[in-house]
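A single protein chain has been omitted; all remaining protein chains appear in their positions.
Chain naming follows the written order as A, B and C, and within any one chain the residues start at number 1.
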Amino acid sequence: MKKVIMGTETAALAAVLARVQVVAAYPITPQTVTVEELSDYIGKGELDAEYITVESEHSAMAACVGASATGSRAFTATSSQGLALMHEMLHHAAGGRLPIVMLNANRALSPPWNLYCDHTDSLSQRDTGWIQYYCCDVQDVMDSTFIAYRVAEKVMLPVMINLDGFYLTHTSEVIDVPSQNEVDRYLPPYDPANKVDVDNPSTYGCVCGADLFSSLKYRRQMETLAVEQAWQEASDEFAAQFGRSHAPVQGHRLDDAEVVIVTIGTAGGAAQLAADALRQEGVAAGSLNLAMVRPFPYQSFRQAVSGAKHLVVLDRDVSFGAEGIVAQEIKSCLYGQSQAQVHGFIAGVGGMDITEELLADMTREALGGQKQGLQLGDSIWIKVLP
Amino acid sequence: MNSKILKQELLAPGHMGCPGCGASLVMRYVLEVLGPKTMVVMPAGCWPTFVGLYPSTCLRVPVMSVPFATTAMAAAGVRASLNRQGKGETNVLAWAGDGGTFDIGLQALSGAAEKNTDIIYVCYDNEAYMNTGIQRSSATPPGCWTTTTPASAPKVEPKKNIVEIMAAHRIPYVATASVGYPRDLMDKVEKAKGLKGTRFLHILASCPTGWRHDTELTMEVARKAVQCRAFPLYEVWDGVRWSLTPMAAKTPVTDYLNMQGRFKAMSAPQREVFQNWVDEDWERLRGKCGDTQAA
Amino acid sequence: MLGIRMHGRGGQGAVVASKILAKAYFKEGLFVQAFPAFGMERRGAAVAAYVRVDSSPALARGEIVNPDVCVVLDPKLLEMVDVTAGLAPGAPIVLNYAEGQVPQDLADRFTLALIDANQIAVNHRLGSRLAPIINTVVLGAYLKVVQEPPLQPETLFQAIEEGVPAKKQENAAAAREAYERVRVLEKS
Partner (left out) sequence: MAKKQIDSVMQLPVMPLTIEDMTWNKTGTWRLLTPVQQDKLAPCRAACPLGQPVPQMIHQLAQGDPAAGLALLMAYNPMPGVTGRLCYHPCQAKCLRKELDQGIAIQSLEKSASLAQGAPALERRADTGKKVAVCGSGPAGLAAAYFLGLAGNSVTVLEPGKTAGGFLTQAKAGQLAPEVLAQETRRLSQVAGITIETQAAPGSLEGMDLVLVDAGAYAPDSAEAKAVKALAQGDAEPLVMESEGGFKASQVAHALALGREAANQAQAALGLPAVFAQPELGPVATVEDLTLGFFAPAPVSEQAQEEAARCLSCGTCNLCQQCALSCPDACCNLNEAGGTIEIDLYHCKGCGICSYECPRGALVMENQP
């Protein structure tokens, strides 16, 4: 069924269709609509779930941990400061191998206060062990929620679905809303092999010696590295059923591309337009939307950019004292694998429209054209005061 | 034929608790009443470090060991999950020390209590952060030695009154108990078990390691604390009906203080201050209990 | 390098003893390093501490795999850990053991310095009968069997007085008594 719907409403509707059983959440702009909608769905009896109105995001994740470990499908949503407050619990949820799915509305961290899009909040949680997926449009929000639960419950790891604050959270688009039956066919009920259970008592998370601790981490790394493949398979099956694909790496005109514009999140659309425009100028351009940042999709990414000589990388974030986080990730992925030059641009930190023109100009600069911003270390900062 | 005094025995021997650990005893008593259909949620503290050495555990009920600040809310998540699965009869026991309750876990506890979340919350109070090596918590009594309240910088503030805080949430049941009086303790757990909503038990759990007393005195010290009124036993229903647990004749606090190395450095004037603090609190408590009895 | 491994139980003061011993050698002009094996130790559970003594600063850190001498604060530890691990045949073991008794299997393989430290500690009012504090007592016995590098008894006793939190004189006196009363059994 086609419907015009906003990003945050979509996230809530997707949770309903995924038949989540426990929702624990705390309001924060620009995610708030999701938790409001969910409490309304539960209130109206359209979602049979327990809703816990917690007193902080740290507690929201704690409640999800309790729910998930005891065998319920848990959902929460947050943003920026809330995600940062959750940090300890993010490590815990992943270490506990709990398949929680969380929406994160990407927003800048204070001070000073800023409510707008910025990827530093989620990217600085890269090492917590969560699968991180970045949505490019509202349909992606809907679909990736189902894929996320399916993958999470298979590999027993939590998934963070990221939505660009306002650019996606507050954008209404026409999307295809699948029926409950269709979703049920794709996403079976959560029935974990292990859980904390009175009928089979055991202790979750007690003290562990160094040897076994290392071994557990080794196993988690092994199983996390396999997520790229698992997600790809889940995406392929989703495509087979619904006709839409949501792969870890989403390319546009990459086959013969010599220069590739790399984005995460909603900038992917503008990047496609920029590549098309550059093609008009005779530049062999393509674009790549990196939907999955953790685990990093090494195989698909290396393959997708194997012919490229230049990578133009957009970062809406910065790792202070280093460079843009996505650029860093890509350099690490390509080290010893590719001769391509990585051009890191930092733009839209704390909210700025990323347009087709901006991305095309960056690409031109990378290919020797006019300077667009201020060079600082390995990055070029766009639209900043000197 | 004789039968065992504790029938459930949900604590297996072999745990890593210190010899004479009061908190281990409290767990035995609480689980004796709650039984095997109980899920325990515990944050950082002594208990989670000795409940097991992965992949082994000393408890025969399921346990979740969760981050320090989260006890009550992780328990709320468990409760919600069990309710959703139709397992409303399973007890959810949130189990934290004084640090995890009075300090870092207070926000989540208040959050859960405000919603009258259906959990039994037990604070086993050993009056300091014992697991990290005896540091002051807001449950540490004044004049008490800890590694962060050395003789050169003693604690002067009274112990935080967690019971009043919890009673102010108007939850159905709040009670204090002492490991020195197991029968009374178990009676109160029984009362808590029979109610719904947030039930809070504040239980004094002596710690020979941190309190500096002989291991054999664990229960005796906890009785003395009650007898001198430093840790009076009482109950509060719905935040408004206060009732004293019948207690033996009052003894001077010095009887209690002198048993423990942690109070050794207290001067006579400090002891007097301590006694006054105990007396004032006791009078206030009596007033509350008396008022409701009259009403 | 002299490598010392001390086996104790949580609460017996093995870590404090290792620091005192290190300090005593330091007073003799040597470079020292003392550290505990970190664990979830509880009162009663097995713990270990190490001391390195050398004429130059130690670069290695962590466990001493092949110690020159072992100090065992409690006979129960013989059941709990292999106190002889990495120890050369005939090497000295300082062991708190009941008066008049000999652990024969150890005596066959190592040089033993036996001392009834519990008794001495109780006599000097160090700890209680349930939990005597024997760490400094055992150090007195240690003096008798380790000659190189030299450690003057008075230096050790002074380090003990400086290193214990309370009952300074009693601890030193107990160590002195242990030094006098230790039974040394050369490997037969």
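Simple rule for what comes next: contacts are C-beta pairs under 8 Å (C-beta built on N, C-alpha and C of every residue); 3 or more make two chains touch, one makes a residue touch a chain.
As the structure is a computational prediction, the values presented were derived from the model and not from experiment.
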Query raised in the report: Can you list the shown chains that the absent chain is in touch with?
Result: A, B, C
Report task. Tell me which residue among A:26, A:204 or A:242 touches the hidden chain in the full complex. Result -> A:204
**Report entry** Identified contact with the non-displayed chain, of B:58, B:106 or B:225
**Finding:** B:58
Report summary line: Filtering A:69, A:102, A:161 or A:198 for touch with the omitted chain leaves A:69
Report summary line: Touch rule applied to subunit A and the missing chain gives residues 69, 95-98, 156, 193-196, 202-206, 208, 212, 215-216, 218-219, 223
Report task. Please give every residue of subunit C in contact with the chain that is not shown. Result -> 9, 43-46, 76-77, 79-80, 98, 118, 129-132
Report summary line: Absent-chain interface residues of subunit B come out as 1-6, 9, 11-17, 19-22, 24-25, 28, 52-58, 60, 182, 208, 214-220, 223, 248
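By definition in this document, only the chains that are shown with their structure count from here on.
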Query - For subunit A paired with subunit C, centre-to-centre distance based on mean C-alpha positions, whole Å - result: 57
Query - Gap in Å, rounded to a whole number, between the CA centres of subunit C and subunit B - result: 39
Report task. Give the residues of subunit B that touch two or more other chains, as numbers and ranges in rising order. Result -> 49-50, 53
Requested in this report: Note the residues in subunit A that touch 2 or more other chains, in rising order.
Outcome: 207
Report summary line: Seen from subunit C, its contact residues with subunit B in the complex are 10-11, 40, 42-45, 128, 130-131
**Report entry** Residues on subunit B engaged by subunit C in the complex (per definition of touch)
**Finding:** 16-19, 49-50, 53, 208-209, 214-216
Report summary line: Per the touch rule above, subunit A residues touching subunit B in the complex are 21-22, 24, 48-50, 52-56, 58-60, 62-72, 74, 88-89, 92, 196-198, 200-209, 212
